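Note that one protein chain of the assembly has been removed; the remaining protein chains are unaltered in position.
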Amino acid sequence: MKEVFRPRTFSELWQLRRQHENAALYAGGTDLLVQMRAAKINPQTLICLERLAEIGRIEEFNDEIAIGAGVSQHHLLENPTILKYFPVLCQALQALGSPHIRNMATIGGNIMTASPAGDTLPPLYILQAELELRSQKTQRRLPLADFINGPGQTGISPGEILSRIFIPKEPVFAGHYFEKIGLRQALSIAVVSIAALYNISTERKITAIRLAWGSLGPTIVTLPEVETFLIGKTLNPATLNAAATLVEQQVKPISDIRAGADYRRRVAGQLLLRLDQPANYRQTSA
Amino acid sequence: MLIKFNLNGQDVEVETPPARRAVDLLREELNLTGTKEGCGAGECGACTIIVDGTTKLACLLLAAQLEGCRVTTIEGLEHENELTPLQEAFIAGGAIQCGFCTPGMVLTAQALLAKTPLPTEAEIRSAISGNLCRCTGYQKIVESIRLAAHRRAGELQ
Partner (left out) sequence: MTSTSEIFPIGKAAPRADARAKVTGTEKYAADYYAADQLWAGIKRAGMAHARLLEINLDKARELAGVVAVLTHKDVQGSNRQGVARKDQPVLVDDKIRHAGDAIALVVAENRALLKKALELITFTCEPLPEIFTMAAALAEGAPLLHADHPDGNILLQGRLETGQGAAALKECAIVIESSFALARQEHAYLETECGFAIYQDHKLEIAASTQTPFRDRAEIAEALGLEVENVRVIAPYCGGAFGGKDGITVQTLLGLAALNAPGRAIKMWWEREESFNFGAKRHRAELHYQLGCDRDGTFKALSVEVDFDTGPYDHLGGVVLALGLEHAGGPYRIPHTQIQGRAIYTNNPIGGAFRGFGVPQVAAAMEQMVDMAAVRTGLSPLAIRLKNGVKRGDRNPLGVTLQTSTGLLDCLRQIEQDPLRHEAEKWKAQAPPGKLRGVGIAAVMHGMGYGPTVPDTAHAKLALSREGRFKIYCGVVDMGQGNATTYQQIAGDLLNQDFAHLELILPDTDQTLPSGSSSASRTTYTFGNALIGACEILKKRVCERAADSLMVEDWQEFTLLPGRLRHLPTGREIPLQRLAALLSPDERVVSNRYRAPVNRDQPTANPGLKLHGIPHLIFSYGVHLAAVEIDKLSGNVAVKKYLAVTDCGNLINPQLFEQQMQGGIAQGIGYSLYEDLKVTKGVVQTSNFATYIIPSALDLPEMICKALAQPESSGPFGLKGVGEIAIDAPLPTIANAVSDACGVRCREFPLTAERLLRALKKEEDNAHKI
């Protein structure tokens, strides 16, 4: 018979992990239990992190915010601090799964799933999030981009858990945009997604921009050349169209059951044109 | 494993394997077949239950996770033969066809109205966007939820 443990503290967790080296961890279970049902994995022992208070908090520090890996996506969406500093993350969360999924699923689970279609990943990449990993004896911190290696592949070591996600408050961007193109308006996995942070001058010159795309490759795609191209240019359809062509040239998406590579490539570029819509730009910055 | 939780207002204790899915525990051991299974994978919302005030999917919850929780299933809404205003509205508004999505829809709406007493149409649609219905096209469900909200608001005034 399978066992399920629900540690409340780190020390309980470390002890359980010592006793059950092959135990599988889960938080919301919206990914792990689906995999178990599909018989992709069959762990005999499960450790549920849902009640682990140490990873269930959102903390504000001087220059950064720390989000516990076990915070549910729903709680993040309800949190005024997150909404104030990171609208792009909230936009992504709003598009993730369904209300029930967001009630259960955690941000840590989304990162650890390391899916190219993981909706929090493009925003977290460009927000330059860092991850805190802890084990009984170690604690380390590294950039998210250095942690994710491929679909379902991360740099986590045996015995470690993802404990917190740190996001710097600065620099501040007035433009926050996330959009997911899926096959319907809810419960849809990204065919392509884009996250953007940008600032423009009063003459509508782009002064800073960060971009990331989901579902275009084995991991989140960033295109520094496109960002460099855009810096200093006027934000208008002509500029964005030129950038879109660059994007189309650089990405090598795959075809799968949801969409073909050509479609993904085209839409990845085209989505840049949304940045021209004034509604996506906050006049007063946070 | 012996699991204790509050189910529809009553404290219960059940002996069950801890990795049993909550939906199976409810349906097969506790005889509460109002919680439906439509996909087993989080996609349809037919298994929606309310756990400590938030909606969860009973197909993606393990029995052990219910320990110490307050759980409401569709069977827990009716009190002494009296339906909730939401249930009344679902009947009056024609929100029910085959009815297989209905328990999940009603509980989802119940949780919505608890937080947002007078939701807009867009808020209602987004709240029920994790509950698939193949029969109704959702319109009468949306209207019924709005009806219940307005009736309640009328009473409060």
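Order of writing sets the chain letters: A and B. Residues in each chain are counted from 1.
Note that contacts are C-beta pairs under 8 Å (C-beta built on N, C-alpha and C of every residue); 3 or more make two chains touch, one makes a residue touch a chain.
Just so we're clear, the structure is a prediction, and the values are computed from it rather than from any experiment.
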For the chain that's been dropped from view, list the shown partners it touches. A, B
From B:I50, B:V71, B:V106 or B:A149, residue that would touch the chain that is not displayed: B:V106
Residues of chain A touching the missing chain are 98, 181, 183-189, 257-260, 262-263, 266-267, 270-271, 273-274, 277
Hidden partner sits against chain B at residues 27-28, 31-41, 43-44, 46, 73-75, 77-78, 83, 87, 90-92, 94, 96-103, 106, 124-126, 128-142
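Everything below uses one rule, namely that only the chains that are shown with their structure count from here on.
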What part of chain B is in contact with chain A in the complex they form? 1, 17-19, 21, 40-43, 45, 48, 54-57, 60-65, 67, 108, 126-127, 129-132
Chain B partner contacts - residues on chain A that touch it in the complex: 1-4, 6, 28-30, 33-34, 37, 46, 48, 50, 74, 97-101, 103-104, 185-187
